[in-house]
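Once you've had a glance at the structure underneath, I'll fire off some questions.
The other protein chains are all here in position, but one chain of the complex has been omitted.
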Amino acid sequence: MSEPRPDELIRKMEHKPHQKGWMDTPVNIRKGMYCYASNPKSVEYLGLPNARAWNPLDVDWKLPPDWQEIIHKGFRERLDKFRSFKIFMDVCVRCGACADKCHFFIGTGDPKNMPVLRAELLRSVYRNDFTIAGKILGKIAGAREMTIDVLKEWWYYLFQCTECRRCSVFCPYGIDTAEITIMGRELLNLLGLNIDWIATPVANCYRTGNHLGIQPHAYKDMLDFFVEDIEEVTGVKVEPSFNRKGADILFITPSGDVFADPGTYTAMGYLILFHYLKDMGLDITWSTYASEGGNFGFFTSHETMKRLNKKMYAEAKRLGVKWILGGECGHMWRVINQYMDTMNGPADFLEAPVSPITGTKFENARSTKMVHIAEFMADLIKHKKLKLDPSRNDHLKVTYHDSCNPARGMGILEEPRYVINNVCNHFYEMPSNTIREQTFCCGSGAGLNAGENIELRMAGGFPRANAVKHVHQKYGVNMLACICAVDRAALPPLMDYWVPEVGVTGLTELVANALIVPGEAERTTDLRGEELQGKEEAEDA
Amino acid sequence: MNINYLASLIAVIVLFLLVYVGVEAAGLRYFFGVLLPYLAVIIFIIGFVKKIVGWAKTPVPFRIPTTCGQQETLSWIKPAKIDNPTTGSGVFVRMLLEILCFRSLFRNTKMELREGDKLSYEWEKWLWLFALAFHYSFLTVLLRHLRFFLEPVPGCVKFLESIDGFLQIGLPGIMISGIILLAALLFLLLRRILIPQIKYISLASDYFPLFLIIGIAITGILMRYFTRVDIAGIKELTIGLVTFHPTVPDGGIGGLFYVHLFFVSVLIAYFPFSKLMHLGGIFMSPTRNLTTDTRATRHINPWNYDVKVHTYEEYEEEFREKMIGAGLPVEKES
Partner (left out) sequence: MNLISFLKENKENILKKWFKYVSETYQTNTSNFLINKKDPFANPVGSAIMKGLSAILDAVCGLVDKKELPPFIDPVIRIRAVQSFSPSESIGFILFLKDIIREKFYKERNKENFIKELLAIETQIDEIIFIAFGIYTECREKINDIKANELKDRTYKAFERAGLVDKTDKVLQ
């Protein structure tokens, strides 16, 4: 046997084959990256088009025969209705500033997750259907026909965008990929191409008032259970009221806070806070009808968003309250802050919100009449209305994740920080290019926090987790605070995968831990039942 | 080789040959010197106005600015008045910074670089810098060209020239704007060709205007510094154009000028149908040019319509017994 030649011993590097242009690279729907198709029952319940069972992996998506016509007309209609859409289709110069700003591009490495390309998926069809240059020059002008492959590509990548708007911060023309994804998903919904993680919560919410489909009695049962739990921890019996006419304030929070850990502890936090303020003049009620702050309709279409959102004002009107207080949630607040008043207002049957405890008039919410709990709490703390013992959170080293929608669709940055700094002794910021308006998404927003696409979520959440890991290693951070129910659902598995020693909490949970309630027994545990005395390790439940 | 930039390059070369042969061989001076420029301007005006009107006529149903700073809430929390503007003046400054300084693009890249515990800095703002250089030098060159359209030449144009030509090197004096323009164009082009991500997202319509403007800049520079052209003849033609008494002077002007003029004509005719319309679009982008006082002032959607809702009555109808069983108040007792 002869000695092998050198090149025989050196592995042929298996580099990727020569890369074709993106238009010539067909979509490859990968397991772990896509969500299951919508359940026909949910689609039907809402009266949305083309309800049928279908599978994204099948060749045949069971589309109506005139689907291209439907898309074309739908596209036209939206161009005529939304200046944003029209301008964003026209003005992109492909400078590439957004390219590496998307957590999904950074995490998955898939170039079609660059925001500019995600938008080009639609723009290429726009040019073909609606511009002179595209009609004459075709591909040279960046135009292409709407084919079934293009449609599948749309579906695959529009459900790999969490509408977090980080790219729009960096775009010189303010092009907002969220807006493009919203339009794209509306078009897909015209053909019945939703994902089930969105469609079924929407149907549930429509029927029972919340995403999980919790019926009124179960909703009350759950809160009654919190009452017991709170009594166990604090020795105080809180008394929430439901659907109560004549209350001053209606409280609406995402149902995730009521039914899913660790949001449940945030819900307990609300109950404790409201109890504490009761004697100071707070008259507040919960509702089982408007028992969902979140709005997955926002991830379906503007119309569906409006249909779900309408319950908030309707319930406020029925109960005759003065104004509405909103719990911690991300996209819920984008909807409230930028859409609700326009869609379902004017709320002239309500009054401009005034805090019954401090007398502060929330001028910034005088038309929409809905106040964020972080604004409400910051105001209370500033006026020294809350008796707090921050040392009860000493077992926690806290960092704060700015949830995308409140950060970039609202700008609530300081209030939560102010609150945290008043209820915790150990607070550490993550690096500046990962927080505030530059915050990285949890990777599971906009209806993508399903189980089947967990690889996508873990990869997309990596930039966020990486920053958490940094403060975890540097300062020993063990608790990630946020003001978003999707975050509270999505970040625990993300932390479990990337930084297992870090737990996730809502803001109000931290407040409730520190809040000294009159008549309470000495607390030995926090709301999660973690020992306060030991103060060694605080494991997340 | 990439079909997108190849096609654009070839297109510009073909345009060059077209005009050169047209003028030098076929003598189509009037066509290229008068008819086409007029046509181009007409196309530009109609196309530009149509596009802007098209945008302006499209409603803004929702108020969706991207908030890039603290909202205005409680009196003691300092709001970001520019990045999260609740007033018209805040929006004005935000737009001004966006349009004049390319603020978002500046935000785009960051300088901090951490390796281990070391903190070092890296200049990563080339795109912003060259984009700025390109637009401002182009503007300067454009303004300088007013000299060819106005008689007498206004003082401000002369003043601009004197600043632009502050480097008194050789004769004729070097105009720094032309040099910067060409350098910035080359940077923007090379960036598209050499950086794989950018190349991947670039279309022919991204290369074409670059090649075209490079063509304009090169012919301009050649005429100014390297070949003798009949300035007086050119001015006679350009003044003729703007005073609507077009004349084509006999000889002297040279093919190079017609190439220059033709490229400019193509550029302005192409403008309204291309991404160059970002010039207009930037003023109208709803994520930037609206106030963020969305909870304080109601925004009206002109096409707002009623939707089907699951009413409380329907809800209670379905769950009444369970609600009564759980002690929840109801409107109608069974």
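We just call them A and B in the order they show up, numbering each chain from 1.
What we mean here is this: a contact is a pair of C-beta atoms (placed from the backbone, for glycine too) under 8 Å apart; a residue touches a chain by one contact, two chains touch by 3 or more.
This is a predicted model, so every value here is computed, not measured.
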item	value
Touched by the hidden chain, restricted to displayed chains	A, B
Touch criterion as defined above, residue of A:23, A:70, A:137 or A:222 at the omitted chain	A:222
Of A:30, A:52 or A:361, the residue in touch with the unshown chain	A:30
Of A:236, A:454 or A:532, the one touching the omitted chain in the full complex	A:454
Residue among A:119, A:140, A:164 or A:214 touching the omitted chain	A:214
Per the touch definition above, residue among A:264, A:287, A:309 or A:478 touching the missing chain	A:264
Residues of chain B in contact with the chain not shown	110, 112-115, 122, 195-197, 199-200
Residues of chain A in contact with the chain not shown	6, 9-11, 13-16, 19, 30, 32-33, 99-100, 105-111, 212-215, 218, 221-222, 225-226, 229, 259-261, 264, 431, 433-434, 451-452, 454-456, 458-459, 462-463, 466-467, 470, 489, 492-493, 496-498, 541
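The criterion applied here is as follows: only the chains that are shown with their structure count from here on.
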item	value
Centre-of-Cα separation between chain B and chain A, whole angstrom	33
Contacting residues of chain A [partner chain B, same complex]	19, 21-22, 47, 79-84, 86-87, 90-97, 99-101, 111, 114, 116-117, 120, 131-133, 137, 140-142, 165, 168-176, 179, 206-209, 215-217, 220-221, 242-245, 288-289, 302-303, 306-307, 310-311, 314-315, 318, 336-339, 341-343, 345-346, 360, 362-368, 370, 375, 378-379, 382, 407-415, 418, 431-433, 436-437
Chain A-touching residues of chain B, taken from the complex the two chains share	3-4, 7, 51, 54-55, 58-64, 66-74, 76-80, 83-84, 86, 98, 102, 104-105, 107-108, 110, 112, 114, 127, 131, 195, 197-198, 200-206, 273-275, 277-278, 281-282, 284-288, 292-301, 303-304, 307-312, 315-316, 318-319, 322-323, 325-329
